[in-house]
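Structure provided below as structure tokens; questions to follow.
Presenting subunit A:
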Amino acid sequence: MSARDIFSMAAIAAGAIFFLAGTVGLLRFPDTFTRLHALTKSDNLGLGLVVMGLLPQVDSVLAGLKLIAVWLIVLLGSAGTSQLIARAARKRDLDA
Partner candidate 1 sequence: MTDATLFGLCAAVLIGLGLFGLIVHPQPLRKILAFNVVGSGVFLLLGAIARRGAGSGFGGDPVPQALLITGIVVAFSATALAVALLLRLHDVAGSVTLSSDAPKVVPDAGDH
Partner candidate 2 sequence: MTEFLFGAATVVLIMVAVGLMRILRGPGDADRLMAVNLLGTGGIATLLLLGAAVGIDSVVDVALTLALLAAFATIAFVKASTPSSPDDSKPEQQP
């Protein structure tokens, strides 16, 4: 097993742990906002680590750049949409 495989495994395993943390937060946290917090923070980090772990496995620069682009788009999208969700939830709380 090469050093790059070990790096991949370590990063991907760490990513999986962050996904686990996100799910635990989702199950255990009491309200919408804390759950949103658990979800967006840990899952984006989890995906980032998975992408980082997969980078040594790709065989072209373009494929690597696309992997990073996937993460950046997800980061941008989920940062924006989680704000929108939180705002919608807050509006509902205020109305109720």
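The set was built so that all candidates are chains of the complex that A comes from, given by their letters.
Here, a contact is a pair of C-beta atoms (placed from the backbone, for glycine too) under 8 Å apart; a residue touches a chain by one contact, two chains touch by 3 or more; residues count from 1.
All values reported here derive from a predicted model rather than from experimental measurement.
Among the candidates 1 or 2, the one in contact with subunit A in this complex is 2. Residue ranges of subunit A in contact with candidate 2, taken from their complex: 1, 5, 8-9, 12-13, 15-16, 19-20, 22-23, 26-27, 32, 35-36, 39-40, 43-44, 46-47, 50-51, 54, 57-58, 63, 66-67, 69-70, 73-74, 76-78, 80-82, 84-86, 88-89, 91-92, 95.
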